[in-house]
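Quick one: the structure is below, questions incoming.
The complex appears here minus one protein chain, its other protein chains still in place.
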Amino acid sequence: MLYFKNDYSEGAHPRVLEHLIETNMEKLDGYGEDKYCRLAKEKIREATCCPEAEVFFISGGTQTNQAVIATMLERHEGVISAVTGHVACHEAGAIEYTGHKVITIPHYMGKIKAEDVDKWVETFYADESHSHMVYPGMVYISHPTEYGTLYTKKELTEISEVCRKHKLPLFLDGARLGYALASGADLSLPDIASLCDVFYIGGTKCGALCGEAVVFTKNNAPKHFSTLVKQHGAMLAKGRVLGVQFDALFTDNLYVEISKNAIETAQMLKDAFREKGYEFFINSPTNQIFIILENGKMAKIKEKVCISYWEKYDENHTVVRFATSWATSCEDVQKLVELL
Amino acid sequence: MLYFKNDYSEGAHPRVLEHLIETNMEKLDGYGEDKYCRLAKEKIREATCCPEAEVFFISGGTQTNQAVIATMLERHEGVISAVTGHVACHEAGAIEYTGHKVITIPHYMGKIKAEDVDKWVETFYADESHSHMVYPGMVYISHPTEYGTLYTKKELTEISEVCRKHKLPLFLDGARLGYALASGADLSLPDIASLCDVFYIGGTKCGALCGEAVVFTKNNAPKHFSTLVKQHGAMLAKGRVLGVQFDALFTDNLYVEISKNAIETAQMLKDAFREKGYEFFINSPTNQIFIILENGKMAKIKEKVCISYWEKYDENHTVVRFATSWATSCEDVQKLVELL
Amino acid sequence: MLYFKNDYSEGAHPRVLEHLIETNMEKLDGYGEDKYCRLAKEKIREATCCPEAEVFFISGGTQTNQAVIATMLERHEGVISAVTGHVACHEAGAIEYTGHKVITIPHYMGKIKAEDVDKWVETFYADESHSHMVYPGMVYISHPTEYGTLYTKKELTEISEVCRKHKLPLFLDGARLGYALASGADLSLPDIASLCDVFYIGGTKCGALCGEAVVFTKNNAPKHFSTLVKQHGAMLAKGRVLGVQFDALFTDNLYVEISKNAIETAQMLKDAFREKGYEFFINSPTNQIFIILENGKMAKIKEKVCISYWEKYDENHTVVRFATSWATSCEDVQKLVELL
Partner (left out) sequence: MLYFKNDYSEGAHPRVLEHLIETNMEKLDGYGEDKYCRLAKEKIREATCCPEAEVFFISGGTQTNQAVIATMLERHEGVISAVTGHVACHEAGAIEYTGHKVITIPHYMGKIKAEDVDKWVETFYADESHSHMVYPGMVYISHPTEYGTLYTKKELTEISEVCRKHKLPLFLDGARLGYALASGADLSLPDIASLCDVFYIGGTKCGALCGEAVVFTKNNAPKHFSTLVKQHGAMLAKGRVLGVQFDALFTDNLYVEISKNAIETAQMLKDAFREKGYEFFINSPTNQIFIILENGKMAKIKEKVCISYWEKYDENHTVVRFATSWATSCEDVQKLVELL
């Protein structure tokens, strides 16, 4: 059985695992107070060219989104997101669970537009009864988006400017950030640190066993953030587990280097799909490929390949996702191509 | 200054007030355990032809929506509402505050369609990753809607059937229910009790100082509902205040009788608007009238009449609302007509 | 049947009711934006000698405690209360419902001691793992307490000083504040305003149909407090109902004047209990009298008098409460005394 179902189907990248092994018996303080957490934070500050960044490690993506959003919002505020944003639809209501509304705006292949944010906020304050409504409190985007698309530097700059105009923190969910950085797009890690108020660098989908690194870029971490993370149940006693992994990922640019494989294998796959006349649902530049399959064809492929259901297209067609990762082998891609 | 801003600008209907006065010095138990609460509940059971109905009184509409929705939903569920539903946009996030998502579907002049609910739920369960999403847990509608429109008996029956098919309780927000019942529409109070699982009879906007009567129609009040209402901070020590008022409102059909005035005065007003060539934003059969005004004209009217801003129509026009109520006098309507 | 069960068994004081009647048909804005709310706020600012006070009206006591505490605390904080405090035990978990812990310290006849607060806070910060614990965020007291006892000016000053030392807002629950002010104790309304950061003046138990007046004394109302009150479901559309009542209560010192009757009738009753050899559970200077009754005696009294169960004393005795109010008649007291 071939496996193109997602980008979290293996364990850790060998060098990450190796670092866990070599540090395993060191006696270290708990709760992220160990030296590997410190080292990893330092390396992230360097990689983001953001010396004042406050960095925290949290075990997973939904946990991170929940902890960041729930602690940065004021109680009367909600978070603005694309209607397709992960926080809007695929986190089982984790944001609402913390008492906050996800305010949805249109998406364009998973991305939002600065002008839509601007218009939404202007309309909100123009409404004479806005004090009876949920105030906009921050803007959430993902990069790559849930559709694998990427913001350009120009687009992110525009969104960032609108956010500053309205004093809304901008939060970038980088669950798959490695694949954005490895894609050759024009938005660098320092750009992101400079344009966003907070973002997270996804480990789970880019080489780690688990773990995400939250970066507050403007000396703006919520007061007592660690206590709040604990209150969310999100603090690991062995914080080292995350620190060690990010220490490895941010040594010798490993994070981006290993992500390149996902982009390359995805490119091979996209070329094959194109060549064989498959219909793309959208044109994604990263490691997720969305194809419209006739249902019979889909059933056939599924006999030999694990893939993800994405959504119903019409009565006879379904959108499915093929995902590559740092771990996808050219061999597997070849085998898949032969099956198509 | 004329006043057509809303339908809660006066105190209580004289007969409601009178009942408060005549019972004022009686010594009664607190927390809704008094005889007037019992009497009012009995009268509501009769008026709804629902002898097994469980009735509770709560001080206001948002409080009621919050208490009902938060206690009827399971933790993994959200409430389906029109995108224009009161719970979706004008309650400052009161539902999300309790940890639940408001799932929005399209509206048609404030109303939802049974088929949209059905389709949403079918699509939800067809999604292979729906266990990572917020489950549909109940359906919220308002009658009259936020646009003053009304469901027909046929429409409500269809919605009710879809709800039963999917085991979703149907909740009808009747903040202005009196005006629906007085409008001559084909949906009676017993119909509503029969088709809905829970609904509330609005007092605040239909003759009371404050207070709404929640009616659970299927022996389905959440266990320990009173304790939960207390936990929400929503239980009045002097529960009598609400019981006495609803006792008056449900004596001699007062609730519907006094509501007729709102419908009649609204009709007079609509005739005048029509005659004078004003443009209606929507055609509402109840006590709220939505007119598109040229901004200069609006400014001029506002010098002499209190009205509500509704929404921006275009650069030069605004939608405004004129509301009548049980208390609107023909005299005031005449004066307003003269100004138009 | 005589009725000494509680101090909320009648409706409103006649002059309060009268003011509701005389203003009933005035057309006023909703949500507390009307002139009676403004007048009442102004009168409260005068009565408290606190010209900068921000005043809000909320329908009931638990609602008020919940709204104030949940919006003044930071997310990592809890509220310190006597173990017998209303928020700690008789609000069905309304504070925890908002996500905050009630931190309990010992009580002395319902009161807390400044030194206990000080010691608790010092111990907290001395604990090296306090970042894994709930931080102290404010101090809650009631005056009169749940046992009818009163703080002296000296005691409240000490508590206030400890609170300021530790930067903890001091919140005084004045559900029965009228009875404290009418008792001849040395703590005046301006004292309270000066020593507390926020307190509320109870209407429900002291002459109103419903309603409490929250007073933020230091320009310290939480930002967007009205929106948060709405989010809690606690905002009445007809805010006038509360404004009109407090306007009456703070005209000609009505609030304190009518409360004196409760103190006087309670004194008559206490004299009679003492004379007849009843055992007091505690010695309360206000309108609540706690008596230890032999169970057979209790059963006998309950045949003719409505009273409140307080707590089990031992196998054969029970603590019960007799409450007087602004509405208690000397005649009823005489009848009760004859029965004892």
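Think of it as A, B and C in the order they're written, each chain with its own count starting at 1.
Note that in this section contacts are C-beta pairs under 8 Å (C-beta built on N, C-alpha and C of every residue); 3 or more make two chains touch, one makes a residue touch a chain.
Remember, predicted model here, so these are calculated numbers, not experimental data.
If I consider the whole complex, including the chain that's not displayed, which of A:Glu26, A:Glu52, A:Asp186 or A:Glu275 touches that chain?
Considering all chains, including the one not shown, the answer is A:Glu26.
Decide which residue listed in B:Val16, B:Ile95, B:Ile159 or B:Leu228 touches the omitted chain of the complex.
B:Leu228
Out of A:Gly32, A:Gly78, A:Gly93 or A:Pro222, which is the one that touches the chain we can't see?
A:Gly93
Even though one chain is hidden, which residues of chain A still touch it in the full complex?
Touching the chain left out of view, chain A contributes residues 3, 5-6, 8-12, 14, 17, 20-21, 23-30, 59-67, 91-94, 97, 204-205, 209-210, 227-228, 230-238, 240-241, 306, 327.
For chain C, which positions touch the chain that isn't shown here?
Interface residues of chain C facing the absent chain: 76, 78, 89-93, 96-102, 123, 126-129, 131-134, 308-309, 311-312.
Could you list which residues of chain B touch the chain missing from the display?
Contacting residues on chain B, toward the hidden partner: 70-71, 74-76, 99, 131-132, 135, 223-224, 226-228, 230-231.
Everything that follows uses one rule, which is that only the chains that are shown with their structure count from here on.
Over half shared or under half: which fits the residue numbers at the contact of copies chain B and chain C, same or different?
Same: when the shared numbers are divided by all numbers used, the fraction is over half.
Counting in whole Å, what is the centre-to-centre distance of chain A and chain B, each centre being its mean C-alpha position?
Here the centre of chain B sits 41 Å away from the centre of chain A.
Using Cα averages as centroids, what's the distance between chain A and chain C in whole Å?
50
At least two partner chains per residue is the criterion; list those residues in chain A.
Within chain A, residues 76, 99, 131-132 contact more than one other chain.
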